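One chain of protein is taken out of this complex; the other chains stay put.
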Amino acid sequence: MSVRVQQEAFDYGAECAAFAAQPGSAGAVVTFCGIVRDNDGTLRGMEIEHYPGMTERALARIEAEARTRWSLTDALIIHRHGPLMPGEMIMMVATASRHRAEAFAAAEFLMDYLKSRAPFWKKEQTAEGAAWVAARDEDEDALGRW
Amino acid sequence: MSVRVQQEAFDYGAECAAFAAQPGSAGAVVTFCGIVRDNDGTLRGMEIEHYPGMTERALARIEAEARTRWSLTDALIIHRHGPLMPGEMIMMVATASRHRAEAFAAAEFLMDYLKSRAPFWKKEQTAEGAAWVAARDEDEDALGRW
Amino acid sequence: MTLTVLYFAWLRERIGLPRESVETSAATVADLVEELRAREERYALAFSDLKAVRVALDQDLAEFDAPLAGVREVAFFPPMTGG
Partner (left out) sequence: MTLTVLYFAWLRERIGLPRESVETSAATVADLVEELRAREERYALAFSDLKAVRVALDQDLAEFDAPLAGVREVAFFPPMTGG
């Protein structure tokens, strides 16, 4: 179980390989990775601001909550902050469990909660300037299903 | 978009990295991998039989169906057959889409359908001998949600 | 007509062969199963519980009441357990 908040890039393939290499009693591994979309070429870059201290605390709490809800043999959250270019990876989660339903549900839960409950804020740079990304109603609504 | 049916091992980390390296307009990548559980040390090995020809056809059809249901920028299915040891990876799927909800739903759909609609059969070897794995009612029931 | 009939997993083991050519005038899968059952004990055993048997016609899943006209390959197997 681990949570990492960092400015540096991470190696998604290596993280997936390492995560799945220690399955224990798990038969199912799910990973998610979020990538900066280029929005049809209009996005020049992105800056992610966060709240050091609270970020780690919020992610650890979300991960602990997932472990109380599902029987996970392992879980991982990596989230970057700072400047990011289109095509770069923003974050990833990984979950491992005995059967696939739990691994999928836990990965979606982690994503839903870290989207709306971990203190990150995205600012996008385009030719028109920089603008803070607005929270989407559907992201808030997604929490209702858990 | 690709479907691979093979006896050889695949490199999950390398496949994840390659899949996520060409995101196009995708902002979300989901991967799943299935691993041979050791069942608390009782499982000595497993053999997966399949129906050459129909297997590729069934997987391609399942993948095409996923692409009609969700807007995917890419999808991948790899499934092994032949002898497998505990801890080895059996198969993986990967999906990429603009937002996470579609990538998650499509990955779960691919898993549900290939579990119960692609012609693979698992036989487990234990100290008591070899036995064909029985299909689980919940796997058949899972199809009902789509 | 001449059909190629394939057996997989425990159906293959019970019947004792992975494939055979079958000369038949069966109209449906169910008719073909009746012919096979009547042949020998090992076939009767393999097909004793059809709820545990699935069938594919020319590599597409089908039902037991499906017609065999135009079909070349019939496969019998247990419920699938991939993934």
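A, B and C label the chains in the order they appear, each numbered from 1.
Keep in mind that, in the parts below, contacts are C-beta pairs under 8 Å (C-beta built on N, C-alpha and C of every residue); 3 or more make two chains touch, one makes a residue touch a chain.
Computed from a prediction, not measured in an experiment: that's the story for all the values here.
Participant: Could you tell me which of the visible chains the hidden chain touches?
Facilitator: A
Participant: Have a look at A:Arg37, A:His79 or A:Arg98 and name the one touching the chain we're not showing.
Facilitator: Answer from the full complex: A:His79 touches the omitted chain.
Participant: Residue by residue, what part of chain A touches the chain that was omitted?
Facilitator: Residues in contact with the chain left out: 34, 48-51, 53-54, 57-58, 79, 90-91, 111, 114-123, 132-135, 139-140.
Just so it is clear, only the chains that are shown with their structure count from here on.
Participant: Please tell me the distance, in whole Å, between the geometric centres of chain A and chain C computed from their C-alpha atoms.
Facilitator: Taking the average C-alpha coordinate of chain A and of chain C, the gap between them is 48 Å.
Participant: For chain C, write out the residues touching at least two other chains, lowest number first.
Facilitator: Residues 83.
Participant: What residues in chain B touch two or more of the other chains?
Facilitator: Residues 34, 111.
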